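Below is one structure, written out as structure tokens; comments come after it.
One chain of protein is taken out of this complex; the other chains stay put.
A and B label the chains in the order they appear, each numbered from 1.
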Amino acid sequence: MKLRSVAIAAAAMLALAACSSGTDDTAASGPLQVKYYSVQQPTEGWPLVFGKLTDDYAKTKPGTTLKVEVAPQADLDQKLQLLASQNNLPTIFNAPNSNELLQQMYNSGQILDLEATLKELGVFDKLNPAAVELVKKTQGGKLLGLPLELNIEGVWYNKKLFADNGITAPTTWEELSAAAAALQAKGVQPFAASGQQGWPLTRLLGNYLFRTVGPNALQDVKDGKAKLTDPQYVAAAQAVADLGTKGYFGKGVGTLDYATAQDLFLQGKAAMFYMGSWAVRDFGNQQTNKIGADNIGFLPFPTVAGGTGTADQTPMNAGLTTVVSKKGYNAEVGAWLKYIVEHYGDRALSEIGLVSGFTANPPADASALTKGVVTQIGATKQPLLWFEALFPTKATDTATKNVTRLVTGDMSPADYMNTLQKAIDQG
Amino acid sequence: MSTPTAVRHAHETAPVTPTLRHRPKNRLGRQLRRMPLRAAVALLLLIEIYPLVWLILSSLKQEDEFSLKPVWALPEGFDWANYSEAWTTGHMSTYLRNSLLATVPSLAAIIVFGVAAGFALQVMVWRGRGAVLLVFLAGVMVPLQMVLLPLFTIYFKAQLINSLWSLIITYTAFGLPLTVFLMAGYFRAIPPEVLEASFLDGAGIFRTFAVVVLPMVRNAILTIALVQFFFIWNDLLLSLTFISDDNLRTVQTGLLNFVGQYGQRQWGPTFASICLTVVPTLLLYLALNQKVMKGLTAGSVKG
Partner (left out) sequence: MTGRRHRGGGPYPDRLITYEEEPVRSMLGDKRAIAVFIGPALIVYTLVMIVPLIWSAGYTFFDGSVIGGFNFTGLDNYKQLLGDDAFWASTWFTVKYGIAVTVGQVGFGLLLALLYTFYLKRASALVRTLVFFPVVLPTVAVAAMFTKLFAVAPQPGLINSIASVLGMSGDRDWFGDSGSAFIVLVVMDVWRSMGFYAVLLYAGLVDIPDDIIEGARLDGARGWRLVRHIILPMLTPILLSSVIFSINGTLKVFDSIMALTGGGPGDTTSPLTLYMYKTAFSFGDYGYGSTIAMQLTLLSLLVTLVIFRFSRKDQTR
């Protein structure tokens, strides 16, 4: 009766499966284990700093540990959605890419309003007020995520390539275009950009709008006061498309991934690179940076003739923020969180040279680039959001996916903006 | 089934003669005519071997060689650091263990359940079996993405999330349609007389299945196991969805350890990890190759 035993084994397998406990989230007793669901590896960025701080914290509260689980950014929303559907979000986690999802989590009472929580813990003043404002603007007026980074964005350029080709740092779009043309004439690729990511290209479009229409350009679109199909908006798309069709982004921009685009710049093959200041960490890596950190300069996004935007309005963001689960929160987690918030700003700077939305004193040995970022943040009169910041998720996806078609000439500026406006109207 | 009969009849009347290939006159012409074929085979081998070589060479490259050097360039030096990185940072030994722990029981369950079901559906006589077979066949058509949310909910309620059981059960269910479908085909080739003889010898149905039928489809089982092995081994979506604990990750999700926030991948350690995991599977395939060929050529698949 072999078969019967097989059937029994099968039944046993199912029964076993049903009984075996896979999750250990319900274990309430014992030392605190904070589960951090992050898009960054435990060896880098926020999880690294959190890990170091938790180790320190464990000196007073023995046994406290941080458990980092990594999710690729492309799959983050899916995983968070599934976990939220079971009301089982990890203690802390990176905010989903989709703001709608974040709002749903808040509305269904799954995550904390951190302004209230941090005030309760008495550490709200540890946050940089500008960073708080910035986060609130993108998170429906509430502080749902911690600004673990505070970045400015702009054009990083290779000083040597500029000097060799007799180019001075451009301050207007016209000068920038002229510089690009001059570089290309000398056989130097003017820009490196990752079309695979898409957003490095749409940022140009957004910033161009902020410079021409003004800082409220995209708020107006959200409020329905303006359409992306309005002439001024299409003109911005045209300006970015022109850079592409003139070949300033080099060949195969659509397939360049983030690292390769950055490599092109850091290997001296491209003269300019639009990026956020988080990249300064990579600029400091002598293994990958072949042109030297001292050789990299920063240009605020250029102004456009006739536009109302000014150069002291700087694109800023707080990176992907980190939110706290309501279910996982208790006094113990609160005490840990208080410690983290008190020390994060300084530790992030000293450990990995990361400028955050927390108050901090830059260490004396900070790199020139890091110091420059701090100065630039201080000099910013008005922070600007990015192109898709106020878009619904579907429109964000449409914007970043199709922008390579815009710069390769596969899609006309009018079509691009039209498709985008449609996606916004649907969302 | 209907077509070859005409041929068969024609053939039966034809006299038996030695094959044509012994005619000496044609040898030179034959050689010439075969030149394009030879070239085609050479090209074929090239496009199959090149990737293997490229994979191994890439696993020895340093990170900046991927963007600085052409794709066919040889590595500047043998950078074994990629392998140690794959083994330590990449926890490849853990992932290999997990992959095996998920794969082997699933394979066993697929084979045991699938072969038995195929037998019941093709050989045994009962009402509604046609419908049940169609239900199984429909499983071939269901996209994985469609059942992710319900499955996640079920496994969550059963506390199976972050447990290899969730993978084993899902792999088993998704492997069954193909297995049942193929096995039903294989069982068709078993002549009814074999069963009759066994029954007349006094053997029961279970004994007949185990002693008479199973040995006849042994190689077919091996073949199906191989096909399913690759499906399970290369799964990414399910393991990504059901497992987030680093200690329980499988090889495919483990490769994501070398991916940064913006999708930037450390190619050196990634390729080293792939080599580490491909080599055992390749050896397995080579070892089983002959048997698999026999399995496929056991005359069972054909109509």
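Simple rule for what comes next: a contact is a pair of C-beta atoms (placed from the backbone, for glycine too) under 8 Å apart; a residue touches a chain by one contact, two chains touch by 3 or more.
Bear in mind the structure is a predicted one, so any value in this text is a computation, not a measurement.
Student: Of the residues A:Gln33, A:Thr65, A:Gln104 or A:Thr359, I need the one that contacts the missing chain.
Tutor: Only one of A:Gln33, A:Thr65, A:Gln104 or A:Thr359 touches the chain omitted from view, namely A:Gln104.
Student: State which residues belonging to chain B touch the missing partner chain.
Tutor: Residues of chain B in contact with the hidden chain: 1-4, 7-8, 10-11, 14, 17, 19-20, 34, 37, 40-41, 44-45, 47-49, 51-52, 54-55, 67-72, 109, 112-114, 116-117, 119-126, 129-130, 132-147, 149-151, 154, 169-170, 172-174, 176-178, 180-182, 184-185, 188, 192, 195-196, 199-200, 204-206, 208-209, 227, 230, 234, 236-237, 251-252, 255, 265, 267, 270-271, 274, 277-278, 281-282, 285-286, 289-290, 292-293, 296-297, 299, 301-303.
Student: Residues of chain A in contact with the chain that isn't shown?
Tutor: 3-4, 6-7, 10-11, 14, 77-78, 81-82, 84-85, 97-98, 100-101, 104-105, 107-108, 110, 196, 250-256, 260, 263-264, 269, 393-394, 397-398, 401-402, 404-405, 408, 410-411
Simple rule for what comes next: only the chains that are shown with their structure count from here on.
Student: Spell out the residues on chain A that touch chain B in their complex, using ranges where they run on.
Tutor: Result: residues 1-4, 6, 10, 13-14, 16-18, 20-23, 37, 39-41, 43-45, 68-75, 78-79, 82, 85-86, 88, 194, 196-197, 257-260, 262-264, 267, 287-288, 290, 320 of chain A touch chain B.
Student: Where on chain B does chain A make contact in their complex?
Tutor: Residues in contact with chain A: 63-64, 67-68, 89, 105, 109, 112-113, 116, 148-149, 152-153, 155-156, 158-163, 165-166, 168-169, 206, 209-210, 240-241, 244-246, 256-257, 259-265.
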